[in-house]
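Every protein chain except one is present and positioned as in the full complex.
And then subunit A:
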Amino acid sequence: MIERSFGSRLFAYAVLAAAILIVVFPIYYTLVASTHSLTTILRPPLPLTPGPNFWENYSTALFGGIGRIGGVGVERLLFNTFVMAMAIALGKIVISILSAYAIVFFRFPFRMVFFWLIFITLMLPVEVRILPTYKVMVDLGLIDTYTGLTLPLMASATATLLFRQFFMTIPGELVEAARLDGAGPWRFFKDILLPLSRTNIAALFVILFIYGWTQYLWPLLMTNRNDMGTVVIALRKMISFADADTQWHLVMVTCVLAILPPVLVVVLMQRWFVKGLVESEK
């Protein structure tokens, strides 16, 4: 029985409110700081209400180019990061759904060997294999290219396992019914497996998009040119050790802009999530 007395509810709401405050306040403060001029930011205390420099700051950041990162505008950074996140998310989904399809529905020699090979790569994250991977990318001349940024991050054992688990729940009779209906491997994949995996794909997309968006180490190694940088790398470059050297108002603007796309993805895809969960409950 859930306790419903006034006091306990008040307490619950107080805890929730405190939690929200802790989570939201830094984001709000970033937003506020992005609307003040550099001089206001550098002269404490920083006001708690938005300032007058919203348009000025944002247009400088987006279209004016930022000095410390070689005059590249944030819009270019956002584009790079978007391409990278999308390529990683979609690439991972395509590769892992295909490999899971092969492992679950086909009988071929050394099937389990391949499965374990994929499984074992879980123990080898990017950080562990970063030197050999970097060497390969350099030898292939892929530094400062989108291919170099995304390709090494695409293979995903986690996503393959997720799809494998899902595929294994599909009853054998459904597969046989499709065979009797004259659906070959490709038709079965396209007409039956893909539509059934929709919600799984949506869930994975959210996770992988954010994973791709927040990549730091790999883009740091792979990009030398400023116009190929990602927004996360650029943020790091924009901050100098000497406070006066850092254009904090532009840093704050970039922060806000960097947060927006992942938030948007989560908010938009969340409806899909819930719909998928409700449907599969039936």
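As a working rule, a residue touches a chain if its C-beta (ideal position, glycine included) is under 8 Å from a C-beta of that chain, and two chains touch if they have at least 3 such contacts; residues count from 1.
In this text, contacts and distances are computed from a predicted model.
Asks: Name the absent chain by its UniProt protein name; which of "ABC transporter ATP-binding protein", "Inner-membrane translocator", "Aminotransferase" or "MbnP family protein" is it?
Replies: In UniProt, the chain that is not shown appears as "ABC transporter ATP-binding protein".
Asks: Given the contact definition stated above, which residue among A:124, A:177 or A:217 touches the chain not shown here?
Replies: A:177
Asks: For the chain left out of this view, which of A:43, A:187, A:225 or A:271 touches it?
Replies: Answering carefully, the residue with contact to the hidden chain is A:187.
Asks: Can you name the residues of subunit A that touch the chain not displayed here?
Replies: Residues in contact with the chain left out: 171, 173-174, 176-183, 187, 191-192, 195-196, 279, 282.
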